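After this line comes chain A, so read on.
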Amino acid sequence: MLEVDHLVTGYGGVPVLHDVSLTLNAGEIVGLLGANNAGKTTLINSLSGMYAPMSGRIRFEGHDVTAMTPKQRVEIGIIQVPEGRLVFPDMSVRENLLLGGINARARAHRPRTMDHVLELFPRLKERLGQNAGTLSGGEQQMLAIGRALMAEAKLLMLDEPSLGLSPLFVQYIFGIIDRLHAEGLSILLIEQNLNLTLRHAQRCYVLERGKVAIEGASDVVKDDPRTRRAYLGL
Partner candidate 1 sequence: MRQEFYKTLTSPVWLVILVLAVVLPPLLPSYYLHIVILALVYVALASAWNIVGGMAGQISLAHSLFIGTGAMLSTALLLKLGVNMWLGLVISAIISGVMGAMIAWIDFRFQLGHLSFVLITMAFAEMGTVIVEGWDFLGGASGLLLPQDKGDFLAFQFGGGIGAFWVMLVLAIVSILINVAILNAPLGYYLRTIRDNENAARAIGVNILRYKIAAMVISAMLSSVIGTAYVRYLTFADPYLLVSPIIIIEVVLFATVGGLGRAYGPAFGALLLVPLGEILRGKLGGTLPGLHYFIYGVVVIAVILMSPRGLLPLFEKWFSRMRPKAATSK
Partner candidate 2 sequence: MAEFLQALAQGLLIGSTYGLLALGMGLVYGVSGVVNFSHGDFISLGMFLCLALYSAFALDPYISLVITVPLMTVIGGLVYWYLLRPMVGHQFLMVVQLTLGLSLVLQNGILMVFGGQPARTPSVVESKLLILGDVVVRVPHVIAFVVSFAMAIGLYIMLRSTDFGRSIRAVHQNAHSAALMGIDVSRVQTLTFALGIGILAIAAALLLPGTPIQPAQGLRYTVITLIVVALGGMTNFVGIMLGGLIIGLSEAYGTIYLSDTLGMLLPYGIFVLIMLFRPQGLTWSSSR
C-alpha cells in the first residue's frame, strides 16, 4: 500500500533522513521506532507532503505521490495524527472534528463519520461544545485521532500517540488502535515506547540517526540485540 524508496529529506539543504526505504501492506500495523531526534517526525511529515524530498520516491496504492501537496495526500487518504496532538485549542471539539473532515472526499459524509467517531470515543461526545484547549492530554489525543478518522483515513499515521499520557490512557489508546486495525485500517505507528509497539505492530523499523538500522517482524526486531542499542541512541 505504501512504499518509500531511498528517501532523503532535510532542512535547509542539510539531510536529516538518509536513504530511508520502507513498505507497509494494506491492513498492517507497522511500527517505526527510534530514539529522540532519529528523524521519525521528519519522516512522517515527508509522507504527509509537508516538505519536498531531496531525492527518493513515495508511492501509495500504486501511484507516485512524491510531488503531491499535503492537501492532495489528505484527499487520497494519507492522514497524520501529529506529535503533540496539535488540536485547535480555541475551537470546540465539534469544530475540530468538522475540520478533520474538511477535505473534498470526506466532507459530504461528515454527519455519519462523526456519529462513528463519537461512538468510538464517548468521552468526546460529552465534551462536544467544549474548547479543545480545555481537554486533558488523553482527551486531546482522542480528539486528534477522531479528527483523523473524520478525514476517512486509508492510512493512519500516528506520531507518538502515547507521549505524555498516563498508563491508563496509553492502554486505552492502544486498545483503540487495535480496534481500528481490526476494522481494516492500515496503520503506521511511530513510538518511543518500545515494548508496547513491538506487541501491537506486526512489523517494525528502527530508525537510527536518519537511517533504517533494523527491520523485520516484531519478534525478530525484539530479539535483535542492536535494537536496544539503537534505541538508547548509542
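The rule is simple: contacts are C-beta pairs under 8 Å (C-beta built on N, C-alpha and C of every residue); 3 or more make two chains touch, one makes a residue touch a chain; residues count from 1.
These made the cut because all candidates are chains of the complex that A comes from, given by their letters.
Keep in mind that what you see is a predicted model, and the values were worked out from it rather than measured.
Picking from 1 or 2, the partner of chain A by touch in this complex is candidate 2. In the complex of the two chains, the chain A residues touching candidate 2 come out as 48, 50, 69-71, 73-75, 79-80, 82, 86-91, 95, 98-100, 102-104, 107, 147, 151.
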